[in-house]
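A single structure is presented below for examination.
Heads up, one of the protein chains got dropped from this complex, but the rest are sitting where they should.
Our next item is subunit A:
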Amino acid sequence: MSVFLMIRVFHMTTGWQVGCCGCCSALRPRYKRLVDNIFPASPQDGLVKTNMEKLMFYSLSSPEKLDRIGEYLFQKVSRDIYRRRHGYVIIAAEAMDQLLLACHAQTLNLFVESFLKMVQKLLESTDPQLQILATQSFVRFANIEEDTPSYHRRYDFFVSKFSSMCHSNHSDKKMRDRIRLAGIQGLQGVIRKTVSDDLVENIWEAQHMDKIVPSLLYNIQTAEKYITVECLEPESSEVEEPSRLAEACLRELVGRASFGHIRSVLRPVLTHFDRHELWVPNDFAVHVFKIIMYSIQAQYSYSVVEALMLHLESRAGCGAGAGGVRAARANVLTHIVAIAAGDSVGPSVLEIINNLLTNLRTSVDRDSDKDEKLYQEALINALGEFSDHLPDFQKIDIMMFIVSKIPQQRGKGSKQDETLQTILLKSLLKVGLTYRTTELNRAFPFAFLESLLRLSQSSSPRTRELLQRILHTLLDRHDNATRLASPEINYSQLGLSVEKCSRSDLIFINKHGFAIYSSLYEGLQLESNRVSNMSSIYTSAALLCCEVASDESAPDLLQLILSIQNSALTNPVLTRAQKCQLHAIVISLLALLPHCMHLPRLAEYAQKIIENRREEAYELLPPLREDYGDVQSPNKLPYLMVDQMTVIECVAAHGVDTSRLSAPSPYGAGARRPPAKHSWIEAGATQGRDSLADITAGGAAELDSGNSSPQAARCSPCLEPLDDEYMKFYDRYNRGLRTTMQSFGLYHQNNTEAISLESLRRAAGGPTEAERREAERKRGELNNTFRTRPFDQLLHATMPKYELKEKLEEIFNSISECPLLPAASPNKPPALDTYFPELFMY
């Protein structure tokens, strides 16, 4: 304040003096004289400072004169440019700048017209110095915040000219960089001036963006190396590199874009990459798209992903190598989806997935060549990368979504269907790999598990193998999968990691174990299995052992193992090699179980068999081989086989409940029930909730009711109100499986070769009377327990909350090309039948 007053006084006095002495120039208006006086006699001397102060004071105290001062200065600039008196031009520009900055907000408009005319005039000059000077003035102007923007002002000349400068091709590299820098600065100025107010000049219009964006990209591209950082550090001094400044400018532009404007920026970006053929190689495109992702307002980052996805298939800029360009674009997508994932919410997540899957489908429909495969890989990678950055609950949603898109093969699927199936499974696997299973019931929601198990019976070996790999990644919480990649008998050196099975996992496996084991069992019975199919099913079973082994689940696992052995002995469709492979798997799993829980006697027994086989039947031991050469048929001598009774003895010694084990195999021609369920009873009983007497009473009651009716019919009414969902699931599986089981049953009985006393007995007569009774009793127990157990646990376990559930359903419903699994209904023929036509020949 005091400084200002001093100047004011000073000017007052000098002002008078000028007024008194300037007789000769008295005819000229005062403002003109004041302007003239700021110019020195010789331009080298620069602006006459004291006179400039006078002019400033005058214009501040008589703001109504500002427009004339501005106009007069502009005239002088024009004349001096014309006469090439650049020294004076520079002085005039400096004066204009100072006046502009001194103007008060209300008076600014009076002056700005002339000021900008001067800037334009300077920009029109061919002299780079003047162009740079003009830019500096313009930037000064752009940084002034006007409270009332002038709506009639137009900037298209500036945008055009600055963009042109950004492409300067000046022969002197230094000068060229300076001109380009000036151009970028100018664009930055225009953006700052206009971006916040569309009424001033809608900078987002195509006519501007089509100039600004390519100009910036052209300069960013000149960087020697593309180093992408999340945030540019603010430059302390003036930026010297056009590429850096252009990047900063692009970030600013993108950062200021509101939702409606994003496409305006992205369209020219995509066009630029097409035109300049910058997709292959795509390091620059990755750089730029990352910059965009880092600078865009987080809630819009999805739009970038979307725009790029929509552009994936565009023919523009492809030339001959359309496939390569597509792959490269998809690869760029992979790099940015991760950034988007963090900010994506709800529907946009599925939208992205849906888009990627649609692109995959389109790709499959084309003739596949090497580039097309690369494209598909890139898309799948993008899918995986995206999922990797989503919370786990969304990954499950995504996996379910992908599963829903997998075409079901009925009879002979087309080759494209098969390819699509494989590709979608690969996608599923990719997503699955990013998921970290904590509790099994979260990793396998009912509908998801159901779909997976359905696919595990696909007629394509490749599909089945992929499916098992998906199971592996979802089951394997302890990184055992690679160690258990193929059947093995020396587990002690493997360094397996095993943890005690948690309560919720136990609940899960009690509920769904039967379906899972059945599908593994069935998977092993297929003629088309290759070694890799066999191994992968072994791995699933082995992982289950590691994950859920416990006193309660051991009987079921052992039952599975014994059933597999039985099938190796009796299934006529299997080849010699496949039978050998099954035996190797059986012994491997048998040896594994005691490794996962305390069963030393079983370990001993397994070891004994292994030793016997080593001596006499190496073909029954791992590793699995494609070809068993000289082996005529696998050795079936009883001491080389796993004997059911011995197994029962071994585990009973350690307190494992063996009642189920002595019951007929649920996988053979036996009772149809979910045997796992009754372990609830033990759990309940040990906790003292159910008295043994109650259970027995319930069992007896059950036994009395008609024994000719199908067992399922008797089970269902009791189970349904308790767990409708589970019953549907269970029904579907058993219906499907039973058919094949019965087929087994047929040749079972025809099989006259004695194997062991136990297996022969079972094969010939089915369950004994005692076993049947036992089974009935168990069923009664089961039903009773279902009446008394706490539901909420199971309900909780089977009904996870899906945030995206509605969206999913909406999309599911819209998918007509790949029909969903028909709703569980006993009227529908079981899908599985069609998968095993060969089994019906018997």
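In the analysis below, a contact is a pair of C-beta atoms (placed from the backbone, for glycine too) under 8 Å apart; a residue touches a chain by one contact, two chains touch by 3 or more; residues count from 1.
As a convention for this text, contacts and distances are computed from a predicted model.
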By UniProt, of "Ras-related protein Rab-30", "Dolichol-phosphate mannosyltransferase subunit 3", "DNA-directed RNA polymerase III subunit RPC6" or "Actin-like protein 6B", the chain left out is "Ras-related protein Rab-30"
Out of A:C166, A:L467 or A:A663, point to the residue that touches the absent chain in the complete complex. A:C166
Options A:G189, A:P214, A:G323 or A:P555, residue touching the unrepresented chain: A:P214
Residue, one of A:K49, A:H152, A:K173 or A:K500, that touches the chain absent here: A:H152
Given the full complex, what residues of subunit A touch the hidden partner chain? 74-75, 78-79, 82, 113, 116-117, 120-121, 124, 126, 152-157, 160-161, 163-164, 166-169, 171, 202, 205-207, 210-211, 214-215, 218, 268, 271-272, 275-277
